[in-house]
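Below you'll find the structure, written out as structure tokens, and then a few comments.
A single protein chain has been omitted; all remaining protein chains appear in their positions.
Then we have chain A:
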Amino acid sequence: MKILVPVKRVVDYNVKVRVAADNSGVETQGLKMSLNPFDEIAVEEALRLREKGVAKEVVVVTIGQQVAQDVLRTSMAMGADRAILVRTDDALEPRAVANALKAIVDREQPNLVCMGKQAIDDDMNATGQMLAAKLGWPQGTFASNINVADGKIEVIREIDGGVETISLSLPAVITADLRLNEPRYASLPNIMKARKKPLETLEASELGLDLAPRLTTVSVVEPPERKEGIKLNNAAELVEKLKTEAKVI
């Protein structure tokens, strides 16, 4: 079986972003960029399925600017077989990404799309579900464990009160929770090898995709700052403050 893994280039998770002075967005110029952590987990899971003999090929795809090819190389250094860049300079919403991914799924005909549950920049948690809907495929979101057998995939999902298990017919879309696995590091030889793996670039404009945004950003602001707190010496003082000053207990 073939697995398609959509990946996204985002500001590294350790970087605290700053809001642009004109409140038009967030400053990302010159910041360290990385593969979205949830996507890294999705790549790892696809590789594990290939290593178990469940999958034959792992294809990674991203939609974005030319520079986004670095996360495709990272994914191939981890072990993905080949990569597709759908190139566009437009700002993209999950709806646009889902449309672009559907076009790639139609072309590549994977049996499974394995992706992150959310990107840590827009925090949308929507693309996988939207793609599944557009394809008419079942979805296994927030997956912490998967098992493929007999044309079906059993997915253990993180839900509010605990976990639930569902069974999906293939093809299907799953979105990875942090608990799914621990992604491997790419070794230097594998990073070198990844440079020679095939990376195909498609122009979004030539695919006839509907990428138009439905949301207009009116403004982006810093969240309200909290006032500075005080340090106390012991628990008794703390309880006193909570009772008399903060009045929360």
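Convention: contacts are C-beta pairs under 8 Å (C-beta built on N, C-alpha and C of every residue); 3 or more make two chains touch, one makes a residue touch a chain; residues count from 1.
Everything that follows uses one rule, which is that contacts and distances are computed from a predicted model.
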item: Among "Light-independent protochlorophyllide reductase subunit B", "Electron transfer flavoprotein subunit alpha", "Sulfide dehydrogenase subunit SudA" or "Multicomponent Na+:H+ antiporter subunit G", UniProt-listed name of the chain not shown; value: "Electron transfer flavoprotein subunit alpha"
item: Residue touching the undisplayed chain, where the options are A:2, A:193 or A:241; value: A:241
item: Residue of A:1, A:19, A:33 or A:186 touching the missing chain in the full complex; value: A:19
item: Residue among A:69, A:125 or A:190 that touches the chain left out of view; value: A:125
item: Touch with the omitted chain, as defined above, among A:21, A:149, A:188 or A:215; value: A:215
item: Contact set of chain A toward the excluded chain (per top definition); value: 11, 13-14, 16-17, 19, 26, 93-95, 98, 118, 120-134, 137-142, 144, 154, 157-169, 172, 177-179, 213-223, 226-227, 229-236, 238-239, 241-242, 246, 248-249
